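Of the protein chains in this complex, one is absent; all others appear in place.
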Amino acid sequence: MTLNSSGFGWISLTTDYGRSDAFAAALHGVIARTAPTVRVIDVTHEVRPGDVTRGAAVLAQTVPYLPESVHVAVVDPGVGTARRAIALGTPSGLLVGPDNGLLMAAADALGGITDAIELTNAAWHGERVSATFHGRDIFAPVASRLSLGAPLSDAGDAVAVGDLVRLPPPIVTRGEGYLEAEVLTVDRFGNVQLAATADDLARLGTHVTVGGMRAVRTTTFGEAPPGSLIVFGDSAGHAAVAINGGRAVVALGLEPGDVIRVATL
Amino acid sequence: MTLNSSGFGWISLTTDYGRSDAFAAALHGVIARTAPTVRVIDVTHEVRPGDVTRGAAVLAQTVPYLPESVHVAVVDPGVGTARRAIALGTPSGLLVGPDNGLLMAAADALGGITDAIELTNAAWHGERVSATFHGRDIFAPVASRLSLGAPLSDAGDAVAVGDLVRLPPPIVTRGEGYLEAEVLTVDRFGNVQLAATADDLARLGTHVTVGGMRAVRTTTFGEAPPGSLIVFGDSAGHAAVAINGGRAVVALGLEPGDVIRVATL
Partner (left out) sequence: MTLNSSGFGWISLTTDYGRSDAFAAALHGVIARTAPTVRVIDVTHEVRPGDVTRGAAVLAQTVPYLPESVHVAVVDPGVGTARRAIALGTPSGLLVGPDNGLLMAAADALGGITDAIELTNAAWHGERVSATFHGRDIFAPVASRLSLGAPLSDAGDAVAVGDLVRLPPPIVTRGEGYLEAEVLTVDRFGNVQLAATADDLARLGTHVTVGGMRAVRTTTFGEAPPGSLIVFGDSAGHAAVAINGGRAVVALGLEPGDVIRVATL
């Protein structure tokens, strides 16, 4: 992959750092010092602390809409332990972060892994590497160099793709007239996104039950009366549950990781 | 209006998307892919979900301080229904968003509407338009093209300005020695901004009552003793109520939309 042959490029950041501390700003600063012409898009810094599954989902669903980038993701409860720091090549961008499963769904969304490198080249790291802030001291410095066009293979030693850590796949069961699916994420509006796809949903009837409650399969919020439960294919292509003008997550009493049944009525 | 004759420009974003999901990031990404030289200012993504009135106020009060821009605003509970998607021309910038009243106060602040277009030109939209995320699939793509200098009239069909949706004007009643005004917004510091203006306030005495409580008319927080209630002309030219070192919104027990009386003592 030739990224930045013109010396211009993008880095995206996905972390659980929040914005009340200046951890995210330190990443911006390190990038600005090393690669001042590169521009940065904050995917989000509000992943729940340590929630690798959530970080993986939000990144994978966003990368298709970002420019070709070096995507840095840091949700890293194992920072400073033996977990590897890695960079992955794909047909349409690079990924940099911990080897804890965080990057894998995004790599799939970008066309699959073409190269995997452990970040063992200490010359690319910050001058002093702390034990607790590898985002600032390893991932951002490495991403900056990559964004300027340095070859991925110079970042360290090759790793076999099969040796990379993967998260367990989310639960989805498809049956005659029903599906059972894990809750993947809940968004700001209280809409509940399932691991099942919009296509899975299309196999069901127009009138369904969701977690035992009656719902209508529709395409958007406003098609149902205010307060009614709807199931629909969301903007990321997933099956989702919402309430027109309300918060489905409250009505259903769910959280990420729970499994819910949607069945034709 | 000639925007970006030099090929450089700005887009501003005002939404209720929050930052814990990556909806705002998707807008940044779509803009970066279509108009990589354009720079983006986030006005806020923390409008309360669906609060069109708040979104309209915060945008209108901010645009005077932004560079000439394409201002995208998305507080859009009717997404995917028959509500129109529009772009508005003004003497000093463009506005893009839903036709639900959100853009109108900002258009006034920018000098009034010179052109109104319904975004019917599907060639300017994303490849696949979801039913629930028009920010990503319609508004950001259209704004990107406009920021690069594409003519507003190419975005779709002209709409009569009189046919655009307007929010009801906020309540302001001016009497002899008093005013009654709707609470427009409450800021992070608990300061309460009224729909009345600083000039309205100047007609009252120095000692007033606000919602039945004694207050002093002053110019800044620190002029009154800690804990005392003050009324003042705020940085947007509105009448406002604050407590030096405290939260007026708590003392007064108000929220946006409530009406409060300020009277000379």
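Order of writing sets the chain letters: A and B. Residues in each chain are counted from 1.
The criterion applied here is as follows: contacts are C-beta pairs under 8 Å (C-beta built on N, C-alpha and C of every residue); 3 or more make two chains touch, one makes a residue touch a chain.
This is a predicted model, so every value here is computed, not measured.
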| field | Sole contact to the chain not displayed, among A:Thr132, A:Ser153, A:Thr173 or A:Thr206 | value | A:Thr132
| said: Can you say which of A:Ala25, A:Ala122 or A:Ala158 touches the chain missing from this structure? | reply: A:Ala25
| remark: Where subunit B meets the chain that is not shown, the residues are 8, 10, 12, 14, 19, 39, 41-47, 58-59, 61-62, 65-67, 185, 187-189, 219-223, 232, 234-235, 245
| field | Where the missing chain touches subunit A, by residue | value | 16-23, 25-26, 28-30, 32-33, 36, 49-50, 77-81, 130-133, 136-137
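By definition in this document, only the chains that are shown with their structure count from here on.
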| note | Chain centres from averaged Cα atoms put subunit A and subunit B apart, in whole Å, by 31
